[in-house]
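Note that one protein chain of the assembly has been removed; the remaining protein chains are unaltered in position.
On to chain A.
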Amino acid sequence: MSLRVKQKLRDGVIQGLIYLTVLLVSLIFFWLLFDLVHGGAAHLSWEFLTESPTDAGRAGGIASILVSTVLILLVAMVASVPLAWSTAVLLAELVPAESTFGRIVRFSLYVLAGVPSIVFGLFGHAFFSIYLELGFSILSGGLTLACMLLPILTSTAEAGLRAVPDTYRLSAAALGLSRTAALTHLILPAAAPTLAAGLLIGIGRALAETAALLFTSGYVDRMPGSLLDSGRALALHIFDLSMNVPGGDSPAYASSLVLVSLLLCINILSMKLAYGLQRKKIMT
(Lines give C-alpha, C1' and ligand atoms only; values in the text may rest on other atoms or scores of the structure.)
Protein backbone atom coordinates (compact mmCIF):
# COMPACT_ATOMS: atom_id res chain seq x y z
CA MET A 1 0.00 0.00 0.00
CA SER A 2 1.34 3.37 -0.90
CA LEU A 3 1.91 5.97 1.78
CA ARG A 4 -0.85 8.18 0.40
CA VAL A 5 -3.46 5.44 0.54
CA LYS A 6 -2.42 4.55 4.08
CA GLN A 7 -2.81 8.16 5.19
CA LYS A 8 -6.21 8.39 3.53
CA LEU A 9 -7.35 5.22 5.23
CA ARG A 10 -6.17 6.44 8.61
CA ASP A 11 -7.92 9.78 8.15
CA GLY A 12 -11.10 7.97 7.18
CA VAL A 13 -11.05 5.68 10.21
CA ILE A 14 -10.41 8.52 12.63
CA GLN A 15 -13.13 10.67 11.09
CA GLY A 16 -15.55 7.77 11.27
CA LEU A 17 -14.78 7.23 14.96
CA ILE A 18 -15.30 10.89 15.73
CA TYR A 19 -18.65 10.93 13.97
CA LEU A 20 -19.65 7.81 15.85
CA THR A 21 -18.91 9.31 19.27
CA VAL A 22 -20.72 12.52 18.38
CA LEU A 23 -23.69 10.47 17.28
CA LEU A 24 -23.59 8.48 20.52
CA VAL A 25 -23.51 11.59 22.70
CA SER A 26 -26.40 13.24 20.91
CA LEU A 27 -28.25 9.95 20.95
CA ILE A 28 -28.01 9.78 24.73
CA PHE A 29 -29.32 13.32 25.04
CA PHE A 30 -32.23 12.77 22.69
CA TRP A 31 -33.07 9.45 24.24
CA LEU A 32 -33.24 11.12 27.64
CA LEU A 33 -35.39 13.90 26.26
CA PHE A 34 -37.62 11.43 24.47
CA ASP A 35 -38.00 9.34 27.59
CA LEU A 36 -38.97 12.42 29.62
CA VAL A 37 -41.48 13.61 27.05
CA HIS A 38 -42.85 10.11 26.61
CA GLY A 39 -43.30 9.58 30.33
CA GLY A 40 -44.28 13.09 31.37
CA ALA A 41 -46.04 14.91 28.55
CA ALA A 42 -49.36 13.18 29.21
CA HIS A 43 -49.32 14.30 32.83
CA LEU A 44 -48.25 17.85 31.99
CA SER A 45 -50.98 20.48 31.88
CA TRP A 46 -51.71 24.00 32.96
CA GLU A 47 -53.31 22.64 36.13
CA PHE A 48 -50.15 20.71 36.89
CA LEU A 49 -48.25 23.98 37.03
CA THR A 50 -50.85 25.94 38.99
CA GLU A 51 -52.14 23.45 41.58
CA SER A 52 -50.47 22.29 44.76
CA PRO A 53 -49.64 18.61 45.18
CA THR A 54 -52.00 16.29 47.01
CA ASP A 55 -51.70 12.66 48.04
CA ALA A 56 -47.90 12.95 48.47
CA GLY A 57 -47.59 14.30 44.94
CA ARG A 58 -49.46 11.56 43.14
CA ALA A 59 -52.26 13.98 42.35
CA GLY A 60 -52.42 17.74 42.00
CA GLY A 61 -49.60 19.81 40.59
CA ILE A 62 -46.31 21.42 41.55
CA ALA A 63 -47.27 25.07 42.17
CA SER A 64 -46.04 25.14 45.77
CA ILE A 65 -42.88 23.29 44.69
CA LEU A 66 -42.16 25.89 42.03
CA VAL A 67 -42.71 28.72 44.51
CA SER A 68 -40.37 27.10 47.04
CA THR A 69 -37.76 26.52 44.34
CA VAL A 70 -37.86 30.15 43.23
CA LEU A 71 -37.68 31.38 46.83
CA ILE A 72 -34.70 29.14 47.63
CA LEU A 73 -33.04 30.35 44.44
CA LEU A 74 -33.68 33.98 45.33
CA VAL A 75 -32.23 33.59 48.81
CA ALA A 76 -29.19 31.82 47.39
CA MET A 77 -28.56 34.51 44.77
CA VAL A 78 -29.15 37.48 47.06
CA ALA A 79 -26.70 36.00 49.56
CA SER A 80 -24.01 34.78 47.19
CA VAL A 81 -23.86 37.22 44.26
CA PRO A 82 -22.72 40.33 46.15
CA LEU A 83 -20.14 38.30 48.08
CA ALA A 84 -18.88 36.47 45.01
CA TRP A 85 -18.63 39.54 42.82
CA SER A 86 -16.88 41.67 45.41
CA THR A 87 -14.42 38.85 46.00
CA ALA A 88 -13.86 38.68 42.24
CA VAL A 89 -13.23 42.43 42.07
CA LEU A 90 -10.80 42.11 44.95
CA LEU A 91 -8.96 39.23 43.27
CA ALA A 92 -8.89 40.63 39.76
CA GLU A 93 -8.50 44.35 40.36
CA LEU A 94 -7.08 45.09 43.76
CA VAL A 95 -4.51 42.46 44.71
CA PRO A 96 -1.65 41.49 42.39
CA ALA A 97 -2.27 38.20 40.60
CA GLU A 98 0.68 36.47 42.26
CA SER A 99 0.12 37.72 45.81
CA THR A 100 -0.06 35.23 48.68
CA PHE A 101 -3.45 36.55 49.71
CA GLY A 102 -4.88 36.03 46.25
CA ARG A 103 -3.42 32.55 46.12
CA ILE A 104 -4.94 31.57 49.44
CA VAL A 105 -8.38 32.85 48.47
CA ARG A 106 -8.19 31.18 45.06
CA PHE A 107 -7.05 27.90 46.60
CA SER A 108 -9.93 27.95 49.10
CA LEU A 109 -12.38 28.53 46.28
CA TYR A 110 -10.84 25.67 44.33
CA VAL A 111 -11.28 23.29 47.23
CA LEU A 112 -14.77 24.58 47.90
CA ALA A 113 -15.71 23.97 44.28
CA GLY A 114 -14.72 20.33 44.62
CA VAL A 115 -16.68 19.60 47.78
CA PRO A 116 -19.61 17.24 47.08
CA SER A 117 -22.98 18.88 47.55
CA ILE A 118 -24.09 16.37 50.21
CA VAL A 119 -21.27 17.72 52.38
CA PHE A 120 -22.62 21.23 51.88
CA GLY A 121 -25.99 19.84 52.89
CA LEU A 122 -24.60 18.40 56.13
CA PHE A 123 -22.74 21.61 56.85
CA GLY A 124 -25.85 23.68 56.16
CA HIS A 125 -27.90 21.43 58.42
CA ALA A 126 -25.40 21.70 61.26
CA PHE A 127 -24.73 25.42 60.88
CA PHE A 128 -27.85 27.12 59.54
CA SER A 129 -30.56 24.71 60.68
CA ILE A 130 -29.25 23.75 64.10
CA TYR A 131 -26.62 26.25 65.24
CA LEU A 132 -28.40 29.34 63.88
CA GLU A 133 -31.75 27.72 64.72
CA LEU A 134 -33.27 28.29 61.31
CA GLY A 135 -34.60 24.73 61.29
CA PHE A 136 -35.77 23.18 58.07
CA SER A 137 -36.49 26.35 56.15
CA ILE A 138 -36.17 28.00 52.78
CA LEU A 139 -33.73 30.44 54.36
CA SER A 140 -31.50 27.65 55.60
CA GLY A 141 -31.60 25.89 52.22
CA GLY A 142 -30.96 29.07 50.27
CA LEU A 143 -27.99 30.00 52.42
CA THR A 144 -26.53 26.50 52.02
CA LEU A 145 -26.90 26.82 48.26
CA ALA A 146 -25.25 30.23 48.47
CA CYS A 147 -22.14 28.64 50.02
CA MET A 148 -22.13 26.07 47.24
CA LEU A 149 -22.43 28.71 44.51
CA LEU A 150 -19.73 31.03 45.85
CA PRO A 151 -16.79 29.34 44.09
CA ILE A 152 -18.41 29.09 40.65
CA LEU A 153 -19.76 32.64 40.77
CA THR A 154 -16.46 34.04 41.97
CA SER A 155 -14.27 32.25 39.47
CA THR A 156 -16.42 33.09 36.46
CA ALA A 157 -16.60 36.72 37.55
CA GLU A 158 -12.86 36.87 38.13
CA ALA A 159 -12.18 35.38 34.72
CA GLY A 160 -14.56 37.90 33.18
CA LEU A 161 -12.85 40.83 34.87
CA ARG A 162 -9.41 39.57 33.89
CA ALA A 163 -10.53 39.26 30.28
CA VAL A 164 -11.17 43.01 30.16
CA PRO A 165 -8.16 44.44 28.31
CA ASP A 166 -5.60 46.19 30.50
CA THR A 167 -5.57 49.11 28.09
CA TYR A 168 -8.88 50.27 29.56
CA ARG A 169 -7.35 50.38 33.02
CA LEU A 170 -4.19 52.08 31.80
CA SER A 171 -5.90 54.71 29.68
CA ALA A 172 -8.39 55.38 32.45
CA ALA A 173 -5.53 55.88 34.88
CA ALA A 174 -3.69 58.09 32.39
CA LEU A 175 -6.75 60.34 32.26
CA GLY A 176 -6.67 60.67 36.04
CA LEU A 177 -9.76 58.52 36.61
CA SER A 178 -10.03 56.91 40.02
CA ARG A 179 -10.04 53.14 40.27
CA THR A 180 -13.66 53.17 41.33
CA ALA A 181 -14.62 55.23 38.30
CA ALA A 182 -12.75 52.91 35.98
CA LEU A 183 -14.40 49.92 37.61
CA THR A 184 -17.97 51.21 37.50
CA HIS A 185 -17.88 52.96 34.14
CA LEU A 186 -15.58 50.73 32.11
CA ILE A 187 -14.54 47.41 33.59
CA LEU A 188 -17.81 46.13 35.05
CA PRO A 189 -19.83 47.02 31.91
CA ALA A 190 -17.21 45.35 29.74
CA ALA A 191 -17.33 42.24 31.92
CA ALA A 192 -21.13 42.26 32.19
CA PRO A 193 -21.76 39.45 29.66
CA THR A 194 -19.45 37.05 31.51
CA LEU A 195 -20.90 38.07 34.84
CA ALA A 196 -24.36 37.32 33.48
CA ALA A 197 -23.23 34.03 31.98
CA GLY A 198 -21.72 33.01 35.33
CA LEU A 199 -24.94 33.99 37.04
CA LEU A 200 -26.93 31.75 34.72
CA ILE A 201 -24.58 28.83 35.27
CA GLY A 202 -25.03 29.36 39.01
CA ILE A 203 -28.80 29.43 38.67
CA GLY A 204 -28.65 26.23 36.66
CA ARG A 205 -26.60 24.55 39.37
CA ALA A 206 -28.93 25.74 42.09
CA LEU A 207 -32.02 24.55 40.22
CA ALA A 208 -30.63 21.08 39.80
CA GLU A 209 -29.46 20.73 43.40
CA THR A 210 -30.94 18.02 45.60
CA ALA A 211 -28.44 16.78 48.13
CA ALA A 212 -27.61 20.18 49.64
CA LEU A 213 -31.31 20.85 50.25
CA LEU A 214 -32.23 17.47 51.68
CA PHE A 215 -31.38 18.39 55.27
CA THR A 216 -31.78 22.15 55.03
CA SER A 217 -34.93 23.27 53.27
CA GLY A 218 -36.68 19.99 53.88
CA TYR A 219 -39.53 18.03 52.36
CA VAL A 220 -42.70 19.91 53.16
CA ASP A 221 -44.69 20.30 49.96
CA ARG A 222 -47.20 22.88 51.20
CA MET A 223 -47.17 26.41 49.83
CA PRO A 224 -44.57 28.22 51.99
CA GLY A 225 -45.90 31.12 54.04
CA SER A 226 -42.53 32.70 54.80
CA LEU A 227 -38.83 32.14 54.32
CA LEU A 228 -38.75 30.37 57.66
CA ASP A 229 -41.13 27.67 56.41
CA SER A 230 -39.81 24.48 55.02
CA GLY A 231 -40.18 24.24 51.24
CA ARG A 232 -39.55 21.45 48.79
CA ALA A 233 -37.38 22.20 45.77
CA LEU A 234 -38.25 20.81 42.35
CA ALA A 235 -35.28 18.45 42.13
CA LEU A 236 -36.04 17.14 45.59
CA HIS A 237 -39.67 16.64 44.63
CA ILE A 238 -38.58 14.44 41.73
CA PHE A 239 -36.27 12.50 44.01
CA ASP A 240 -39.01 11.98 46.56
CA LEU A 241 -41.65 10.99 44.01
CA SER A 242 -39.50 8.39 42.36
CA MET A 243 -37.88 6.97 45.50
CA ASN A 244 -40.53 7.15 48.22
CA VAL A 245 -43.91 7.37 46.54
CA PRO A 246 -45.27 4.25 44.85
CA GLY A 247 -47.26 5.32 41.83
CA GLY A 248 -45.50 8.66 41.64
CA ASP A 249 -43.78 7.94 38.38
CA SER A 250 -45.78 10.03 35.97
CA PRO A 251 -45.80 13.19 38.12
CA ALA A 252 -42.05 12.59 38.59
CA TYR A 253 -41.63 12.46 34.84
CA ALA A 254 -43.70 15.60 34.33
CA SER A 255 -41.74 17.46 37.02
CA SER A 256 -38.48 16.34 35.44
CA LEU A 257 -39.70 17.64 32.12
CA VAL A 258 -40.38 21.03 33.69
CA LEU A 259 -36.97 21.07 35.36
CA VAL A 260 -35.09 20.03 32.24
CA SER A 261 -36.95 22.61 30.15
CA LEU A 262 -35.99 25.30 32.63
CA LEU A 263 -32.36 24.17 32.59
CA LEU A 264 -32.35 24.05 28.81
CA CYS A 265 -33.68 27.60 28.59
CA ILE A 266 -31.01 28.79 31.01
CA ASN A 267 -28.26 26.99 29.14
CA ILE A 268 -29.34 28.37 25.79
CA LEU A 269 -29.48 31.84 27.31
CA SER A 270 -25.97 31.57 28.77
CA MET A 271 -24.61 30.16 25.50
CA LYS A 272 -26.12 33.09 23.65
CA LEU A 273 -24.47 35.47 26.08
CA ALA A 274 -21.10 33.77 25.76
CA TYR A 275 -21.38 33.84 22.00
CA GLY A 276 -22.25 37.53 22.03
CA LEU A 277 -19.23 38.16 24.21
CA GLN A 278 -16.95 36.30 21.85
CA ARG A 279 -18.23 38.20 18.86
CA LYS A 280 -17.73 41.46 20.66
CA LYS A 281 -14.15 40.49 21.40
CA ILE A 282 -13.45 39.68 17.79
CA MET A 283 -14.89 43.00 16.77
CA THR A 284 -12.73 45.05 19.12
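Simple rule for what comes next: a contact is a pair of C-beta atoms (placed from the backbone, for glycine too) under 8 Å apart; a residue touches a chain by one contact, two chains touch by 3 or more; residues count from 1.
In this section, contacts and distances are computed from a predicted model.
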Which of the following names does UniProt give to the chain that is not shown: "Aminomethyltransferase", "Phosphate ABC transporter ATP-binding protein, PhoT family", "Carbon-monoxide dehydrogenase medium subunit" or "Hydrogenase-1 operon protein HyaF"? "Phosphate ABC transporter ATP-binding protein, PhoT family"
Residue among A:R10, A:H38, A:H185 or A:R222 that touches the chain left out of view: A:H185
Of the candidates A:A59, A:L94, A:L170 or A:L264, the residue in contact with the absent chain is A:L170
For the chain that got dropped from the picture, name the residues of chain A it touches. 96-98, 167-178, 181, 185-186, 189-190, 283-284
